[in-house]
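Only one protein chain is missing; all other protein chains are in place.
Labels for the chains are A, B and C, by order of writing; each one numbers its residues from 1.
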Amino acid sequence: MAVAELCLFPLGTGSPSVGEYLKPVIRVIEESGLKYRLCPMGTVVEGSVDEILELVKRCHEAIFNAGAERVVISLRIDDRTDKPLTIEGKMRV
Amino acid sequence: MAVAELCLFPLGTGSPSVGEYLKPVIRVIEESGLKYRLCPMGTVVEGSVDEILELVKRCHEAIFNAGAERVVISLRIDDRTDKPLTIEGKMRV
Amino acid sequence: MAVAELCLFPLGTGSPSVGEYLKPVIRVIEESGLKYRLCPMGTVVEGSVDEILELVKRCHEAIFNAGAERVVISLRIDDRTDKPLTIEGKMRV
Partner (left out) sequence: MAVAELCLFPLGTGSPSVGEYLKPVIRVIEESGLKYRLCPMGTVVEGSVDEILELVKRCHEAIFNAGAERVVISLRIDDRTDKPLTIEGKMRV
């Protein structure tokens, strides 16, 4: 399992408040069945790299479907083979 | 107030487990007096941009003092002038 | 077409110099057929979001095959529907 953080920023929306574009994205993450945690600067998900990349693809579709004309997507994946990686485990430094 | 996420990755440490390098960084964040939240993929802090950049400087010193030879620091700041931004507020999409 | 920047950081290697882990990744990017540009802090590629995510998957495999035990992958995608986006175009501010 890998752990990843995903953030999407719609540009050119006319208002600095972009929640209406992010709500459908959160819904896609909820419906993915992956373990996730909403954080102040992005959403953290737990899954295989394949599952995470598939989720990014669906979030990308969802935000354009919500009317965004331009989107910056930031993804950071942490993966390791020597021991299991989980959202819970990564909370303990 | 801005909200920022800070992540530090020491490279070349010999072991994929890097917690011993991050503990002194967390201590620096705790002692900064800034409001913060530990998240699975980084630490989120709330403060002015000046305070956040000063904190990044001290975290950078702390991880090299902990013995790291190379470090990648990732910082993402969200700031707005039209209304207040807080860690709590950013949890509500 | 979207434009994306991809960076991979192997953690826990014996040396802070990680070029040997990145060479196979660069080869995967070259062989993808996508337009790309090597930059000081990462590699920029141009393609559809599907092509970019498929490339991330192959780069992830390549760096673990090169012997990395833990990897942080950072990806930032810029995509827009209102006009074409290219590496060349993004060089003109």
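Things worth noting here:
Keep this in mind: a contact is a pair of C-beta atoms (placed from the backbone, for glycine too) under 8 Å apart; a residue touches a chain by one contact, two chains touch by 3 or more.
Not measured: the values here are computed from a predicted model.
Of the chains on view, those touched by the hidden chain across the whole complex are A, B, C.
Looking at chain C, the residues touching the absent chain are 3-5, 7, 16-17, 19, 22-23, 26, 37-42, 44, 74, 76, 78, 80, 82-83, 87, 90-93.
Take chain B: the residues that touch the chain left off the picture are 11-12, 49-50, 53, 56-57, 60, 64, 69-82.
Although one chain is not displayed, chain A still touches it through residues 9-18, 69-70, 72, 74.
Rule of thumb we're sticking to: only the chains that are shown with their structure count from here on.
Superposition angle, chain B onto chain C, using Cα atoms only: 180 degrees, a multiple of 5 between 0 and 180. Centrality by C-alpha centroid: the chain sitting nearest the overall protein C-alpha mean is A. Here the CA centre of chain A is 18 Å from the CA centre of chain C. Counting partner chains per residue, chain A shows two or more touched chains at residues 74, 76, 78, 80, 82.
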